[in-house]
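Questions regarding the structure given below will be posed in turn.
Here the complex is missing one protein chain, while the rest keep their positions.
The first chain written gets the first letter, and so on, giving A, B and C; residue counts start at 1 in each chain.
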Amino acid sequence: MSFGQLPYDVAHLFGGAMLLLSFMLLYQRRVTAVINGLAIQGAILACAAGWQGWVQGAPQLYLTALIALAAKAVLIPLALRVLIRRLAMDRTVDTAMGIGPSLIAGVALVALAILVVLPITAGVRAIAREDLALALSVVLLGMLMMITRRNAILQVVGLMSMENGLILAAVGVAGMPLVVELSTAALVMVVLVVAGVFVFQIRERFDSVDVSLLDPHRGEGR
Amino acid sequence: MLTGLLLCILLLGLLALAAVGLGRHPLAGRVVHGGCLAISLGFAGLALAGLGLGLPEAPLALPIGLPGAGAASLLALDGLSAWFLLLLGVTGACASLYALGAPAGPPRSLPPFPLFLAGMAICLAAADAFTLLLGFELMSLASWALVAADHAEAENRAAARRYLMFAALAGACLVPAFGLLAAGAGGLDFTALRAAPPEGWRAAAVLALALAGAGAKAGLVPLHAWLPLAHPAAPSHVSALMSGAMTKVALYVLARLLLDLCGPLQPAWWGVPLLAAGACSALFGALRANMEGDTKVLLACSTIENIGFITVALGLVLAFRGADLGPLAALAAGAALLHALNHGVFKTLLFLVAGAVAHGAGSRKLDRLGGLIHAMPVTALAALVGMAAAASLPPLSGFASEWLLLEALLAGWRVGDIGFQVVAAAATALVAMAAALAAAAMLRCFGLVFLGRIRSPRAAGAEEVPRLERLSLLLPAGLTVLLGLFPAAMLGLAAPAIAVLAGPAALPPARGLALTAGEGASTYLPLAVAGLLVASLVTVWFLVRRRSTGATLRGPVWNCGFIDPPPWLPFGDPLSQPGAAGMAQPLRRMLGGSLLGATETVLMRAPGDPRPGHYAAQAADPSEAGLLAPLARLRDSVAGRAERLRELTIRGCLGLSFGTLVGLLALLAWLEGG
Amino acid sequence: MLLLGAVVVQLLHVALMLAAAPLLVGVVRWLKARMQGRRGASPLQPWRDLEKLLRKRPVLAANASLVSEVAPYVAFAASLVAVACVPSFSRGMLLAPVGDLILLAGLLALARMALALVGMDVGTAFGGLGAAREMSFSVFAEPALLLCVLTFAILAGTTNLDLIAATFRDGGLGLRVSLALAAMAMLTVAVAENARIPVDNPATHLELTMVHEAMLLESSGRHLALWEYQAALKLTLWLALLAAIFVPFGAAPAGAGPLAWVLGLAAWLLKMGVLCLALAVFESAIAKMRVFRVPEFLGAALLLALLAAALLFVSTGLA
Partner (left out) sequence: MLPEVSPLDFPLPWAVVFLPWLGALLLGFLPRERPAALANVGVSAASFLLALALVWHPGGVQGWTQVDALNTPLVVLSFLIGLTTAVFSCGAVAAERFDAPRLRAYHVAFQVFMGAQALALLADNMGVMWVAIEIATMASVLMVAVHGTPPAIEAAWKLFILCGVGIALALLGTIILYLAAQPFVGHGDDGLSWTVLMGLAARADPGVLNLAFVFLLVGYGTKAGLVPLHSWLPDAEAEGPIAISAVLSGLLLNAALHAVLRAKAIVGAHADAVAPGRFLLALGLASLLLAAFALWRRRDARRFFAWSSIEHMGVAAIAFGLGGPAGNLAGLVHMLGHSLCKSAVFFGLGHAVQLRGSQKIADIAGLCTSHPALGWGLAVGIAAVAGLPPFALFASEFLLLVEIAGHYAWLVLPVGFGLLTATAAKIHTLQALCLGAPTPDAAAPAAGRFEEWFTLGPLWLHLVLALLLGVALPGPLAGMLGVAAGIPG
């Protein structure tokens, strides 16, 4: 395939949408809105996976799409909302790096991702190359979110959007063995479970989920 | 012969295990030290047989070695190693004998002792770099355990810590040195290394690393800070071994690396660093020996001085060989080897004497001893022999090797380069000064310990040590005399070692019973000198006694009118005879102030004030303030900075990972872009 | 025949030295007295003192050890052996091969050590003080001496005294700056080694200034006699040494006949006389210096000797 053809455009569209949503996640000032964004990203991921499955004629990708839809678009956001309600935490995002700077940093990261991906994979089929660039950007943005947001929920969200990027890459690469989707799904489940456990335990012990409050407990008392 | 050597080493290992097994059993000490005595004698016998009857050609491959195929450890015995093995055997035998007689120490000090001997033997007999380093570090580790044996006192722990750190430094310098050698050669065994001598910057790096590594273990200035701490901390027989044998093993490594493995073609300037380091060590050590107030510390400092002498000799060998002056190289090599052996023997003797004094008179402090010659005549005699040798007085052993060394130095001008000539002249002056300083230090030590009046009640109750211990003192004393009388014979024995150091064509600088130098123009005939001395002594005695027959009367001390001691001070007021600080005063004022930063504080009471005046003197080793303290400060500041990285929150840590990733990606983009 | 000659020369030499030693001391004292306008005791006075002392019974301190008994003999023997090696009126003595400058230094050190041990034996303040000072002076004297030896070794290629003398005698060295410097250094060392003014005052018993005498305070009778004699021998040795090295002229060569010996003897006596006179003049001219100025005094000698050697390096480098 080459530029200007439908499958490429659609896949590119989905990828671009996910990247856009990553920026939205960075941009939002309210936790609930962030979770919504995460849900939408999950949904788009599901669509992308489905589309790839149709394009590549790979039925296992439908399964991926299903899992993504169920877990990322529905269940996890719900769980997070519940979490927020139960912890009665403030609904505003408190940032370590201001919204504006983090957006600029995000743009820089996207530029880096494209810089790294575009020139080097000329030999590989275009569909994978574009998606790889986008997925890489999504991953980096998710990580950026993890380090620029203070409270634990948002860090989990960042982790989640990283996973979304991963799966975008996975589905983008034609013929990726199934093992990877399974493991990714398993990872996401485990991630969320364990993270939930931790957030609860932390909640029990401290009045906030601000991770930096844990540091005084480092065993080496001064 | 090599199998015999291997057997001895294995037996030592078994002894260590047995010592662990026996634990607190009353016979444990006798078993271990008796075994060590036998095995040390075995070492000496093997070495003598090798030097006299011929050395084994092919090395012996051991079932151990570096991980990785075809890297078996090799044992071999050439002239050099045999000579030092002889030294090890003799000193080890004396030390073990003393340990047999001396009161038993704590059981934890038993197992490391055989391992210490084994480590030195392995290091000496090794024929490949790994085995050599293995023995070297084993020696360090075992002796660390011995230094730390009495770890209740904080200063012993500090000494042990510093000791092991310097040992690690030595290892960390020697391994890369061998690595640089091995770069050109195929393997790590000595034959391969010899085949490919280093050149250019590699050679220079090897020289620097070897000097730093071996010097740190041998106690060369400025890496000597551990020595005056570690030697006194260990039990006496161990300090004897450390001082007599271990430092020599370090020098053996130095000689092996620079004179044997680096090949004969190195330039003459290679001698200069050794010359400088050796001369400085000699001066500093001898001067400090004049300031110290503890017998064992004093002896340790004198060890630094003698190590300096040997290093100077080795440097001369390098220089002469580089300038194609074969006979002179042989002369210097003879000086180095002979002085190594002589110092090994008499320093062992002196440390054992210090131990016997501590055992018999209950102290090591010069200011708490005195007049022991009456209570401990045998010990005093042995000490006198040892100290006369250490003061390099003819006709004892110290003088013979010193004579060779000075002759070699006096011939230093034959290396054409004027820069080297000046260095050699300066080294001559420093060595001579160090010798005189050593004489002063030994006089001070002997005079304060054995002569004069008793300085403490405990010393008044001193008694001679038991027979076995006395024997262990008289043995090295006798050896010192013999080595002094027959140095030429010893040099004949050392011919293979000299051939290793100074080239296969080199002949030992001896003719018949005489030491010779400068194409035989100058000679030293120890037997003749001794004979003349004895003869004239007897004659004078005879004549004088014939002329004046009266027996000697005894009376009170005169001293320009000396008050009789008050009843409560039966030996007179201790303060009215010179003490350790007082004896050191002239040299402290003449040299100490400038070289050791020595200071004095005198408190004079106002007239009519009955309280006694007060005098205090202290000297500080410059290597503390100049080298170790800054390093420690640097370490702490860097560590403090490193800690900041640890204060990060989880987000910060994640940021680190993220930064690494982004950095690597950027790097990648850059690498592929350009 | 040659051997016989060597033996005879050796014996005569030793006898001459033994006879001359106290005499030299006496002569120096007499000359000094003359210069100070006193009549002065006869040069034979030291001999009479020795006689008197030998007749007295020695008294030792109650807590003196065997060291005090033996040391005088050891010191005397060491000095005697040393003296026996320094050629006086003829070269090629029996002990010529033994006569090595480094050995000489060693023997003197042996004598010094014995003296210092006696000083410390009884445990009196002055003894220890004297011993400490004596040893510390030697710390500066020895390197200076060794550097002088270095100069000679470069010129003569050996440290054997006899050969050096021979070389300087007929080596045609001519006048050399470095030799002059070495001579200055050697003189300084000699002054210090013999406890002469300005380093020490042989005539005084003023406690705080003395070094040599302080160690002998407890000696008496034959012990004191031996010590005095040994000191005299040492002075003779140094003067003879200077003469043999720097003015080797007139001494009979090895294997020469009695006539040459007589000439050599005359020449030697002349040299000795001149040196005594110089010493006397020097000692009368200047005052004793403070103890802690002595290092500077000897340090100057050290530098002179080093300079001498360096000059030689340059000249050999140019040649």
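Everything that follows uses one rule, which is that a contact is a pair of C-beta atoms (placed from the backbone, for glycine too) under 8 Å apart; a residue touches a chain by one contact, two chains touch by 3 or more.
Since this is a predicted model, take the numbers as computed values, not measurements.
Enquirer: Shown chains touched by the missing chain?
Expert: Contacts of the unshown chain, counting the full complex: A, B.
Enquirer: Using the touch definition up top, pick the residue from B:His25, B:Arg157 or B:Arg194 that touches the left-out chain.
Expert: Of all options in B:His25, B:Arg157 or B:Arg194, contact with the hidden chain holds for B:Arg157.
Enquirer: Write down which of B:Leu17, B:Ala183 or B:Leu553 is the residue touching the left-out chain.
Expert: B:Ala183
Enquirer: Thinking of the whole complex, not just what is shown, which of A:Ala46, A:Leu134 or A:Met162 touches the missing chain?
Expert: A:Met162
Enquirer: What residues on subunit A make contact with the chain left out of this view?
Expert: 58, 116-117, 119-124, 128, 132, 135-136, 139, 143, 146, 155, 159, 162-163, 165-166, 169-170, 173-177, 179-180, 183-184, 186-187, 190-191, 194-195, 198, 201-202, 205, 211, 214-215, 217-221
Enquirer: In the complete complex, the non-displayed chain touches which residues of subunit B?
Expert: 63-69, 73, 108, 129-130, 133-134, 137-138, 141, 148, 151-152, 154, 157, 160-161, 164-165, 168-169, 172-173, 175-180, 182-183, 188, 202, 205, 635-636, 638-640, 642-643, 645-646, 648, 650, 653-654, 656-657, 659-661, 664-665, 668, 671-672
Rule of thumb we're sticking to: only the chains that are shown with their structure count from here on.
Enquirer: So what's the Cα centroid distance for subunit A and subunit B, whole Å?
Expert: Once rounded, the distance between the two centres reads 69 Å.
Enquirer: Just the number, please: Cα centre separation of subunit B and subunit C in whole Å.
Expert: Each chain's C-alpha centroid was found; their separation is 35 Å.
Enquirer: Starting from the mean Cα coordinates of subunit A and subunit C, work out the distance between those two points in Å.
Expert: 99
Enquirer: For the complex, which residues does subunit C have touching subunit B?
Expert: Within the complex, subunit C touches subunit B at residues 54-67, 69, 73-74, 76-78, 80-81, 84, 95, 97-98, 100, 102-103, 106-107, 109-110, 113, 116-117, 120-129, 131-133, 135-136, 138-143, 145-147, 149-150, 153-154, 157-160, 163, 205, 207, 217-218, 221-222, 225-226, 291-292, 295, 302, 306, 309-310, 312-314, 316-317.
Enquirer: Which positions of subunit B touch subunit C when the two form their complex?
Expert: Residues of subunit B touching subunit C: 370-371, 373-374, 388, 391-394, 399, 403, 406-407, 410-411, 413, 416, 418, 421-422, 425-426, 428-433, 435-437, 439-440, 443-444, 446-448, 451-453, 517-519, 521-525, 528-529, 532-533, 536-537, 540-541, 544, 547-548, 550-560, 562, 571-572, 576-578, 582-587, 589-591.
Enquirer: Can you list the residues on subunit A that touch subunit B in the complex?
Expert: Spelled out, the residues of subunit A in touch with subunit B are 96, 109, 112-113, 115-116, 119-120, 140, 143-144, 146-147, 150, 155, 211-212, 214-215.
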